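Following this message is one structure expressed as structure tokens.
Missing here is one protein chain; the remaining ones are kept as they sit in the complex.
As written, the chains take the letters A, B and C, and residue 1 is the first residue of each chain.
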Amino acid sequence: MSWSKVEIAQRAAKEIEPGSIVNLGIGLPTLVADHLPADSGVWLQSENGILGMGPFPYEGDEDPQIINAGKQTVTIVPGGACFDSATSFAMIRGGHVDLSILGTMQVAANGDIANWSIPGGRTMGIGGAMDLAAGSKRILVLTSHQTKKGKAKLVHRCNFPLTARGVVSRIITELGVFDPKGEGFSIVELAEGVSEEEAREKTGAPIV
Amino acid sequence: MSWSKVEIAQRAAKEIEPGSIVNLGIGLPTLVADHLPADSGVWLQSENGILGMGPFPYEGDEDPQIINAGKQTVTIVPGGACFDSATSFAMIRGGHVDLSILGTMQVAANGDIANWSIPGGRTMGIGGAMDLAAGSKRILVLTSHQTKKGKAKLVHRCNFPLTARGVVSRIITELGVFDPKGEGFSIVELAEGVSEEEAREKTGAPIV
Amino acid sequence: MTKVYQSVEDAISEIRDGARIMVGGFGLCGNAEALIAAVAESGVKDLTLISNNAGNLGKGLAAWLRADIVRKIFCTYVGNNEDLHKKMADGSVDVTILPQGTFVERMRAAGAGIPAFFTPTGVGTVVADGKEIREFDGREYVMERALHADFALIRARKVDPAGNIRFYRTARNFSPIMAMAAKMAIVETDELVGLGEIDPDDVHLPGAFIQRVVHVPEHEDTIEYRTVRTRSEVQS
Partner (left out) sequence: MTKVYQSVEDAISEIRDGARIMVGGFGLCGNAEALIAAVAESGVKDLTLISNNAGNLGKGLAAWLRADIVRKIFCTYVGNNEDLHKKMADGSVDVTILPQGTFVERMRAAGAGIPAFFTPTGVGTVVADGKEIREFDGREYVMERALHADFALIRARKVDPAGNIRFYRTARNFSPIMAMAAKMAIVETDELVGLGEIDPDDVHLPGAFIQRVVHVPEHEDTIEYRTVRTRSEVQS
């Protein structure tokens, strides 16, 4: 039994300090928003210019000029603020975002992350990924443990184009919670029913 | 007959293009504000954070939180804007101020200006002087032609600490209008009754 | 002295072949729709386009790509912009993809008279290839240069004749910075108000950074990804 996507998001929510400023990447990280404790006082940052991003609008309340960095219609919570992109990336690059939760294609035992381009694949672009990875105080990665074809995403060293070097502090997958430790990954926690052996088999670097 | 301070200010006002953004330094340049044509559409910039600075307030209307860069109480005209100092100096350094009119201690034939410190004198500080001199699209200097002790202020090369190199495009004094030309100054215009000989005598560099 | 032009065609009259043009908007959000359309119809070509996304869903700047008037693009994200994918694939447009923070900071530098700066973003990646790397206080940074343009085409919610601007929500994005970075910033505004109607403390971008204003009351404002929650979802 490994964790579902919702369970990964729930586990990730536990990594968030009350009152902190958090940027959620596209995909799996977006789910974390639904699992923040109501009284946590967490502020979601969207790099297109929102601090205090709220849930999707009710049907009929969509405003084409209130979107998140994935260009989805969203809302702004009371106490939220809008600002230009230079201010937004000053916030990110200047270390004022406490935590960024990112998806990835590869993450390495040395903390490197590669989440913007697959060699030979269609170029999707960089967007805010490199700034978030380089500038946030802490980087948490949520990802499936392997690709759909069964290749390890937790690797010794990335061979996909890097997003940033040595920035990832923790990774949560369906198998558990892992920390990059240089030459391998340490196991912080395993999902119920997942054996260390299974984690070891599916990881592209030593479990240390 | 040389020009009075008011006549210098009136002559300087003629250098201002309609609709332009102008920063006026402390002292003699401040007088220029009173001689702008009513329909000129000129916007006065104050580096502490105003575009659209107006005249001094009526007695009783002073607001301690509306001041100019000389820390005098001022007003803001309709269409004026307030902003932070980083934006203000982005405006200045980025070439968005069309003209700065500065006072000076020395100005040289190569366009150098020295207006912030006299060797051996009391240090008053730099303030916005170096940014205005380096960043404005055009620099006009208003000054007495000589010091109170009769020393030339228009010199071949400055020996006071520089504010900026090679930035001055025109100088207006009680004797007339002069342009720095590298090794000397050219006469653009002389005040009524001022002879070229007098200008030559009182200038610390060749008239070319 | 008003900066107000009576038509979008007049407002863009100075744009020539080969111009470098920044266009505001995050995808289709906050697009200067009328100015973008007017440039496409004006017959200018060989443009360098500086825009976060260069259109999407066949809309906005996609019109420039379809009209083959763009020779070079600086952007940060391609995503599902099929028009851009097509141009990249056939090599007819030279596309440079930048990290978004570096993209906007390079424009901010241009507007602020800063020719170059150092950033941690992109160190150790292809973005830093061929650029100077320098260590400050034990960390490596890459030097990035100011990114200038001839024109900026932006959208605002409210503008006065001096060019003072109010933006609305996330339609603000890159627009004020692009206005600062361009020699001529042209703004298309939902609402045109009188001088003094915007309080000095409510100005998002002072008129010093704006050269031309045109009033365009109606906009399409396409939503790229409509995401909603149902009321029952919450009530349950």
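Everything below uses one rule, namely that contacts are C-beta pairs under 8 Å (C-beta built on N, C-alpha and C of every residue); 3 or more make two chains touch, one makes a residue touch a chain.
As the structure is a computational prediction, the values presented were derived from the model and not from experiment.
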Taking the whole complex into account, name the chains on display that the unshown chain touches. A, B, C
Based on the whole complex, identify which of B:Ser2, B:Asn48 or B:Thr173 touches the chain you can't see. B:Asn48
Among listed residues C:Gly27, C:Gly79 or C:Gly113, the absent chain is touched only by C:Gly113
Selected from B:Ala134, B:Ala152, B:Leu190 or B:Ile207 as touching the chain missing from the view: B:Ala134
For chain A, residues in touch with the removed chain: 18-19, 21, 40-41, 43, 45, 50-52, 76, 78-83, 87, 89-97, 135
Contacts of chain B with the absent chain, listed as residue ranges: 46-50, 55-67, 69-74, 76, 82-86, 89, 92-93, 112, 122-131, 134-135, 161-165
In chain C, positions touching the absent partner: 105, 109, 112-120, 134, 136-137, 139, 141, 145, 166-169, 172, 200-202, 204
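Here is the rule we go by: only the chains that are shown with their structure count from here on.
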What's the overlap between the neighbours of chain A and those of chain B? C
Which pair wins on C-beta contacts, A-C or B-C? A-C
Can you tell me which chain lies farthest from chain B, using the average of the Cα atoms as each chain's centre? A
Cα-centroid distance, chain A relative to chain C, in whole angstrom: 27
For chain B versus chain C, what separation do you get between their C-alpha means, in angstrom? 36
Expected list for chain B, residues touching two or more other chains, is none
In chain C, the residues touching two or more other chains are 108
